[in-house]
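Note that one protein chain is taken out, while the other chains of the complex remain in position.
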Amino acid sequence: MDITLEQAQAAIKAAEQKAREINVPMNIAIVDSGANLKAFARMDGAWLGSVDIAIKKAETARYFDMETGEIGKLSQPGNALYGIEHSNDGLITFPGGIPIKDVEGKIIGAIGVSGGQVEQDHEVASFGVNAVK
Amino acid sequence: MDITLEQAQAAIKAAEQKAREINVPMNIAIVDSGANLKAFARMDGAWLGSVDIAIKKAETARYFDMETGEIGKLSQPGNALYGIEHSNDGLITFPGGIPIKDVEGKIIGAIGVSGGQVEQDHEVASFGVNAVK
Amino acid sequence: MDITLEQAQAAIKAAEQKAREINVPMNIAIVDSGANLKAFARMDGAWLGSVDIAIKKAETARYFDMETGEIGKLSQPGNALYGIEHSNDGLITFPGGIPIKDVEGKIIGAIGVSGGQVEQDHEVASFGVNAVK
Partner (left out) sequence: MDITLEQAQAAIKAAEQKAREINVPMNIAIVDSGANLKAFARMDGAWLGSVDIAIKKAETARYFDMETGEIGKLSQPGNALYGIEHSNDGLITFPGGIPIKDVEGKIIGAIGVSGGQVEQDHEVASFGVNAVK
């Protein structure tokens, strides 16, 4: 199953609330299981450059079915996936992208968040993921 | 002034309602006055190829501050703007993109809708525009 | 010889004055004999989508050493250069781009203007060309 728009908008709403709570305006993107954009929101005052980063984090998380920060560890100089960011018209491999699963553990999409420090991006993305039932 | 996320989400919600009413799942994109993506929603079952078209329609409407269908009339073979679609990494010049103005008539962004016949796309976009106060 | 920055800025200044006279805010681009961007100005209120069009008109005029409108006649459906706009990351083949020559008739660059009707674009571009000594 694919993520529904209702689920995607619930994820965005939860992420927005967390972002407001920590006072960091964020870009929030949701892609479906085909890594195609499903929903997006740029909070007022959020970085323009993070539109593309949020979308790429969501895509990257679904492309490899893992959190973007995990890929980033493998793509450091000297490591196995060094340079992987050159594929797919550009990956983003630092934290803030997380796969979204259904109740049975099947991946139905992914969320990407960008606008703060990467730990903040990841935390806000987690809140989005947890809002998907 | 730029369109706010609250205004953008109100536009998407109104467009979604109209799309549901005419029973055509749509992609709906909102850009701000700088033609940067502000919000997006792909309704369940809407065409994947219309993600990019909806975004390009919104961008095109803001790039030239007019409805996309108006540009399309001028870009037909033999007309003044023939071939304009080759600019800006691709324009979409058939109906479905409309500038969004504030109460004083200043353009604050644009909406782009894609997923049905172009008259349907335009009608749904109009409902989005009218929801912005 | 290549166009100098002084010449390019003189061309932009003259084009700006003409644009103000006819009350149409314009995007004005100058490329050198290598078709590389030399100078650019977007007048306040000019279309965002015309940034790229002005640059592409200047490039196109220098790529083929003729006015862009001339190429546009040849690229209409059924004509010899139909589809040429697909080359070079996108050409613009309607009026507004003109080669710039030195006093001996050698091409040293080109100007591209976009923001009004194509006749206006061409007229403003002509004023720019004539300002280059």
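Going by the order they are written in, the chains are A, B and C; count residues from 1 in each one.
Please note the rule applied: a contact is a pair of C-beta atoms (placed from the backbone, for glycine too) under 8 Å apart; a residue touches a chain by one contact, two chains touch by 3 or more.
Every value quoted in this text rests on a predicted model; they were computed, and no experiment measured them.
> Of the chains that are displayed, which are in contact with the missing one across the whole complex?
When the entire complex is considered, the left-out chain reaches A, B, C.
> What is the set of chain B residues that contact the non-displayed chain in the whole complex?
Residues in contact with the chain left out: 32-36.
> Spell out the interface residues on chain C facing the chain that's missing from view.
2, 4-5, 8-9, 32, 34, 36-44, 48, 51
> List every residue of chain A that touches the chain not included in the displayed model.
Against the missing chain, chain A presents residues 47-50, 52-53, 56, 72, 75-77, 85-86, 90-94, 117-118.
The criterion applied here is as follows: only the chains that are shown with their structure count from here on.
> Name the shape of the chain contact graph, picking from line, ring, star, complete and other.
Looks like a simple chain-to-chain line, open at both ends.
> Please report how many Å separate the Cα centroid of chain A from that of chain B, as a whole number.
So the centroids are 25 Å from each other.
> From the C-alpha centre of chain B to that of chain C, how far is it in Å?
Each chain reduced to its C-alpha mean, chain B and chain C end up 29 Å apart.
> Rounded to a whole Å, what is the gap between the Cα centroids of chain A and chain C?
Those two chain centres are 42 Å apart.
> Give the residues of chain B touching no fewer than two other chains, as numbers and ranges.
34, in rising order.
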